[in-house]
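Only one protein chain is missing from this complex, and each of the others stays in its spot.
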Amino acid sequence: MEQKFLRQFYIGLLAILVVAASIVILFDPFYHYHDSVFGLKHVLEDRDYQVAGTIDHFTYDAILLGTSTAENNNLGQFRENFGCEPIKAIRAGGSNADFLTYLDRAYKKRQIRKVFYYIDYIALEGDLKPTFDRMDTDFITNANPFDDVKYLLNKDILLKNIPLQFVYTYGLSYDEDNPYSWYQSKTFSTAAITGRYSPREEFLSTTFNETTYQNFTTNIGLLSERIQKHPETEYYVVFSPISILWWDEAYRAGEIDQKIRETQEFVKAMDAFENVKIYYFQNDRDLAANLDHYMDSVHFSYEVNCEICDRVARDENRITAANCEALTQDLYQMVEEFSRGGILEYYADALTQ
Amino acid sequence: MSREEVFGKINEVFRDTFDDESITVSDATVASDIDGWNSLAHVGLLVNVEECFGIRFSMGEASTMKNVGEMVDVILKKLGN
Partner (left out) sequence: MLFNSQIFIFLFLPLALGGWYLLGHFKLYSLAQAFLIGMSLWFYGYFHPSYLLIILDSMAGNYLISLLLEKWKGKHAPKVCLALGLVFNIGILGYYKYYDFFVENVNALFRADFTLKHIILPLGISFFTLQQLSYVIDRCWGTAPHYKLLDYLCFVTYFPQLIAGPIVLHSEMIPQFQDLSKRKFSAADFADGTILFCLGLIKKVLLADSLAIFVNEGFTKVWWLDTPSAWLVALAYAFELYFDFSGYCDMALGIGKMFRFDLPVNFKSPYKSHSVTEYWQRWHYTLTRFLTTYLYMPLTMKGMRKKNKKVKKLYTVLSPLIVFLVSGIWHGASWTFVFWGLCWGIAAVWAQRKFWKLKKNFASWLCTFVFTVFAAAIFRSESWVVMCRFLKAMFVPSVSKILIEISYSFESLSENYVWSRLLEQLRPSLLNIAYPAFLAVLLLISALILRGKNAQEILADQKQKGFTGRFTAVLVLLTAWAIISLNQVSTFLYFNF
């Protein structure tokens, strides 16, 4: 009696679990084992789990590295502008070490013709270690087959991610060229963000943080290693715009000088390489000071991403060792004008007009 | 004192404690057999038994009695038979 129960129970349980795991292996929504099958669309909504699989199994020859501000980039536009097949290796709130981990992983798998690297000061000044341990995503990024059970027997994968592949392929519309993008659900407006902004009253004297500076320098070195090792790859490094409110905060806190110095050193180091082009949008008044482009002091709209992509393709906004001092000085002047000239009043006036 | 005598006396204590003249206890009687034999009543019972026989239970004895039979055994041991 018990033997019969035990046999039925354990065989039945094993059978169901094997079926569940097989379904996950077959449809593989995180692309851990293979590229998509049966013409299902690439549905990319969980970046921390899916980038590794994308790198391992997609067909591509270009890679986009960056944090949340690079997330809204349209891959179709890159394909058209640069004649390449790109993927996004986004790490929201990530570190430079994360990007380099992804980059190294990509070099092992594919011939990389172009790399688009979007600068994030926090990522470059931050810790030198990868941030992958902040979430339990290890099972999907490592090569250990035993912990794959977390993926193979996973309720969300079975009930959410796999159905989603079908829903987006046969039902709702889904743009494969815009994975991980978030702009659709956000509002970008001057009124909203100036309403939340309260600048500090006094202007602090210039400070210099030795630790973050050291990290920054080390990170330049780590990036340079890859560039040097791969002369066949063209590197496009982009200093995206940051809103004037963010710069105002840095100015009042006395931190702007460090940012400028870091920018200059970065440009001088990178410009030495034949295969690197650097683009600078931070001193662009329309992109930095028109707050209708922003949802907070850092995150800008989809249109800004498109504009940057087009200008880089046209080789505009280049920054080189020769002009970097002038361009950063221009940024400094812009910030100073706003900060000393009453930044909130300026936007209050602009809104009432 | 014989085992029967102890049983007789104990039965009286039970009837007094639980206010029920119909109670007759045996070796195997346990708490769930008697209505109202909760932990408070149990302590009351033990103290009444102590008074009745002029003895004192140690905590070890009080905590290990499983039924009335074991209680009687402890009492007999205390009384020196």
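We just call them A and B in the order they show up, numbering each chain from 1.
In this text, contacts are C-beta pairs under 8 Å (C-beta built on N, C-alpha and C of every residue); 3 or more make two chains touch, one makes a residue touch a chain.
Keep in mind that this is a model prediction, so the values were computed, not measured.
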Exercise. Which is it among A:80, A:156 or A:225 that touches the chain not included here?
Worked result: A:156
Problem set entry | From A:17, A:204, A:322 or A:351, residue that would touch the chain that is not displayed | A:17
For this session: Looking beyond the chains shown, say which of A:76, A:93, A:231 or A:342 touches the absent one.
Result: A:93
Problem set entry | Touch residues of chain A, complete complex, unshown partner | 1-6, 8-9, 12-13, 16-17, 20, 46, 48-49, 68, 92-93, 134-136, 149-151, 153-161, 163, 167, 172, 182, 186, 295-296, 299
Problem set entry | Interface residues of chain B (partner: the chain not displayed) | 36, 38-40, 42-44, 46-47, 50, 57-60, 62-64
